[in-house]
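Here's the structure, in structure tokens; my notes come after.
Here we show just some of the chains, and they stay where they sit in the whole.
Which chain is which? They are A and B, in the order written, and residues in each are numbered from 1.
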Amino acid sequence: MTYLETLKGMGYSLTTSEPFNGKFMAAVRIGNLVYTAGQVSQLGPVAIKGKVGADVSLEKGYEAARMCAINCIQAAHSIAGEGSIARVIKVLGMVNVAPEFDNTPGVIHGASDLFNSVFGEAGRHARSAVGMVIPFNFAVEVETIFEVHG
Amino acid sequence: MTYLETLKGMGYSLTTSEPFNGKFMAAVRIGNLVYTAGQVSQLGPVAIKGKVGADVSLEKGYEAARMCAINCIQAAHSIAGEGSIARVIKVLGMVNVAPEFDNTPGVIHGASDLFNSVFGEAGRHARSAVGMVIPFNFAVEVETIFEVHG
């Protein structure tokens, strides 16, 4: 089963999209690496916003991180083509944290679990999972470095 | 017109500088990639300091991000030579945010617009733009990965 079939089985149909938004790229390729822009917790019309640990529960934050991971795959496709991903290399998981909340790994597991489920051993990435201020009050933002096929 | 000529036309004359400060490098090259250190919002004697959204307006923050982008170019030159930049790959834009301020993209547009103006299509980069604590109260810090010529 390809990772696209796995994603489809999970209910995620990716679409092709324009990578440049007038300011920056959703992703940039150099050689066999693709760097995505930071992807926020929104899929289509559904957004998860707010501070994790206050407005947003850990479970909802986990779901938000999963959304970000899907968007990272989509972003990689926008520049390297559908089905081009060979491996997940590096994840920077950024959580919009409420004061005192520091279980940022528990949130970013939502992205890691998605990558591991979808890509199997090729999904095994290095990662940091930290708290900061995310644009426009989104709950989570994730940027990813992928290896892509020639 | 080369990007150095474009920069000059904007009033920016870059100088060569020593890349090592005794602790870390302004930039490191490996293959055709250059990783810059985080560059703060200071050009010569002019620094923009303070929390964006409180001490520093959005407009001033935008200008601060632009300064950081100039310093990233300068940092790349310090290790790869003047005029060596082929492309802007990845930008991490870090904003010194006041509580409640989350328009970090609006600030980091100052860096993105500079790169797009100076390098044209080769300036189109992937990016994250987030809020955190910046050293010594500088308003903005930006680190960049560039592609450089052989």
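Going forward, contacts are C-beta pairs under 8 Å (C-beta built on N, C-alpha and C of every residue); 3 or more make two chains touch, one makes a residue touch a chain.
Keep in mind that what you see is a predicted model, and the values were worked out from it rather than measured.
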{"item": "Copy count for the complete homomeric assembly [2 present here]", "value": "3"}
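In this section, only the chains that are shown with their structure count from here on.
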{"item": "Inter-centroid spacing, chain B versus chain A (mean Cα positions, whole Å)", "value": "25"}
{"item": "Chain A residues touching chain B - in the complex, by the definition given at the top", "value": "20, 23-28, 30, 35-38, 75, 92, 94, 132-137, 141, 143"}
{"item": "Complex contact set, residues of chain B against chain A", "value": "32-33, 87, 89-91, 95, 97, 101-105, 109, 112-113, 116, 124-132, 145, 147"}
